[in-house]
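Here the complex is missing a single protein chain, while all its other protein chains stay put.
The letters A and B name the chains in turn, as written, and every chain counts its residues from 1.
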Amino acid sequence: MSNDTIVSVEPAPSALLDSASRARPYRMKRYPFLALVLLAPLILFGLFGPQLNLHNPAAIDPANALLPPAFAGGDWQYALGTDHMGRDILSRVIDGARSSLIVALFGVALAGMIGTLVGMMAGFFGGRTDEVLMRLVDIQLAIPPILLAVLLAAVIGGGLTTVVATLTITFWSTYARIVRGETLSLMQRDFIALARVAGASRSRIMFRHVLPNLLSSVVVLATLQLGAAVGLEAALSFLGLGIQPPESAWGLMIADGRLYMSQAWWIPTLPGLAIVMTVMGANMLGDWTRDWLDPGLRRL
Amino acid sequence: MLRYVVRRLLFGLVALFGVSLITFLATHLSGDVTWLLVPMDASEAEIAAVRQRYGLDLPLYQQYAIYLQNVLSGDFGTSIKYNTPVLELVWSRVPGTLVLAGSGFLLALMIGVSLGINAALHRGTRIDTGLTLFGLIGQAMPGFWVAIMLQLVFAVSLGWLPTGGSGSFRHLVMPAIAVSWFSIAAFLRLTRSAMLEVLDADYVKFARVKGNPERVVILRHALRNALIPLVTFAGLNLGALLGGTVVIESVFAWPGLGKLMIDAIASRDYPIVQAGVLTTATLVIMINLCVDLLYGLLDPRMRNE
Partner (left out) sequence: MSAGTIPLLDVRGLRVYVHTKDGTVRAVDGASFKIERGEALGLVGESGSGKSMTCQAIMQIEPRPAAVIEEGEVLLDGEDLLKKSARDMQRVRGNRIGMILQDPLSSLNPVMTIGDQLIEALRLSDKTSKRSQLRQQAIVALERVGIAKADQRVHAYPFEFSGGMRQRVAAAIAIARYPDLLIADEPTSALDVTTQHRFLELLKDLKRERGMSLLLVTHDLGVVAGTCDRVAVMYGGRVVEIGKLEQILRQPRHPYTRALLKAVPQFHGRRLERLFQISGEPPNNREDLPGCHFAPRCSEVDQRCDAEYPPTVHYDDASCTACWRLVPEDET
């Protein structure tokens, strides 16, 4: 070996016994528990509403008007109290859940389909098509959604169609923008060039190659928008532009309840809580989906 | 830089045209408006006369041309209900909306951004979790509901603030909070994530390594860069905010453009609706333009485009 003079020999540092971490690392929840808990009522009510109802949500019963909820001095028969027309609030909340669910799903689905199509075309064909389509996006973004609904309502009146139309027109542009961006970057990839070289037709490339790669972003975006959709629907119903009586909608209930606020605080409050729960659950689900499917989409 | 500005201006104009077209078509698609303008028992001749007077018998594109001409010369027509020029009506209400939207925006900016920075700086701790949760819940609360809850608590129960109307600072408090609510949460989340990204950047490390006090590192280096995506978002948010004022104005009987429009819908007063939407859209487009310009100023890399 070596003939060097050894000065000293120092024993190895001992293992650090207490390696309990002093910092808490970031943990991604494995399953969106909280989100699902919050959303469960909505889904349940949405699907099985009519069967679950104790009372007919539209049944007017003036004798039993303005009864407080069970936890504030009332009867368990009307668990969440009654409104100014004697209708059971719990039943109406459940019924409203159905409306919100259907409307939100439809709106987001339609917006998604149109937006994705437009975005794909803009990214795929580029040039003029791209410019024109993106101008459309800009125009749409310049009109705040509520005003859009106002306009639409002025034209076709209120109701379910108005809401779905508003949702669709409001949300499609976000899809278009993002899908366009993704399409543009996908177009740079080799497998597209290969498909072209192999002689695939343009629509085939678009739908067989580009679209499947876009799907995860689209799904994430859709889940993220569900919450906003429910919120927008509530606002429209509140203004009277959305779901019309005798159908129940949470926004509508809040609007009604406003007038009786001083006597019956529960009428506007409780449906609002339902909205908060639902939107929160939807947003959390959206975030979780995004983290799960593609953490690179953090920016969304 | 100049090219950039001109381009954005042009786009803005195009967008405005689009909006005017849409509003025009919308009102005219809802059917023949003639019957609104005449009493119930009008004769055929009277109806025809009215039609002619308002140019409703002309082909659609001609009507649009006339409409555009009128708009550009400041004539938005006359309110069906109030029988006053729409321009006057709209003009008188714009300040109200601007005040509300403006204060809401400022409030959201101040509170949301500072909370977001705090959350980012204390990432992982309970402060961060708490603030993020607050942001999450806040974003789930519809603005109008917040408005009503505020009314319930502060006006009806406690009686500290008036339930509605305008005229003093006290009248502005609740509406402004309601308008800003959603944006506070949105700004919080966005600032937090923008800051977190920036805080991990090398140049922040480098700034620290130079020996800068932490405050300088955060403000001069981290925040300036985090602001860039924030500005774009803030601008877009302002547009959404303007839409939000519509609802809040109704709840608090705040005299603004939004309330005017909602009332106009109910009374089928189309000229007002048209003018209102066009005005709001113009405002939004102008704001977006300012945002784009600001973005160019903040990020020197953009200037060479």
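Keep this in mind: contacts are C-beta pairs under 8 Å (C-beta built on N, C-alpha and C of every residue); 3 or more make two chains touch, one makes a residue touch a chain.
Quick caveat: nothing in here was measured; it's all calculated off a predicted structure.
Undergrad: Tell me which of B:S79, B:Q139 or B:N225 is the one touching the absent chain.
TA: Touches the omitted chain: B:N225.
Undergrad: Please identify, in ascending order, the residues of subunit A that touch the omitted chain?
TA: 1-2, 4-13, 15-16, 19, 21-28
Undergrad: Can you list, in ascending order, the subunit B residues touching the missing chain?
TA: That gives, for subunit B, the contact residues 123-124, 200-203, 205-214, 220-221, 224-225, 228, 298-301.
Here, only the chains that are shown with their structure count from here on.
Undergrad: Rounded to a whole Å, what is the gap between the Cα centroids of subunit A and subunit B?
TA: Computed from C-alpha means, the inter-chain centre distance equals 21 Å.
Undergrad: Which of the residues in subunit B end up touching subunit A in this complex?
TA: Those in contact with subunit A are residues 11, 14-16, 18-19, 22-23, 26-27, 29-30, 124, 136-137, 139-145, 148-149, 151-152, 156, 193, 236, 239-240, 242-244, 246-247, 250-251, 258, 261-262, 265-266, 268, 270, 273, 276-277, 280-281, 284-285, 288.
Undergrad: Please name which positions on subunit A make contact with subunit B in the complex.
TA: Residues 23-24, 26, 135-136, 138-139, 141-147, 150-156, 227, 231, 234-235, 238-241, 251, 254, 257-258, 261-262, 265, 268-269, 272, 275-280, 283-284, 298.
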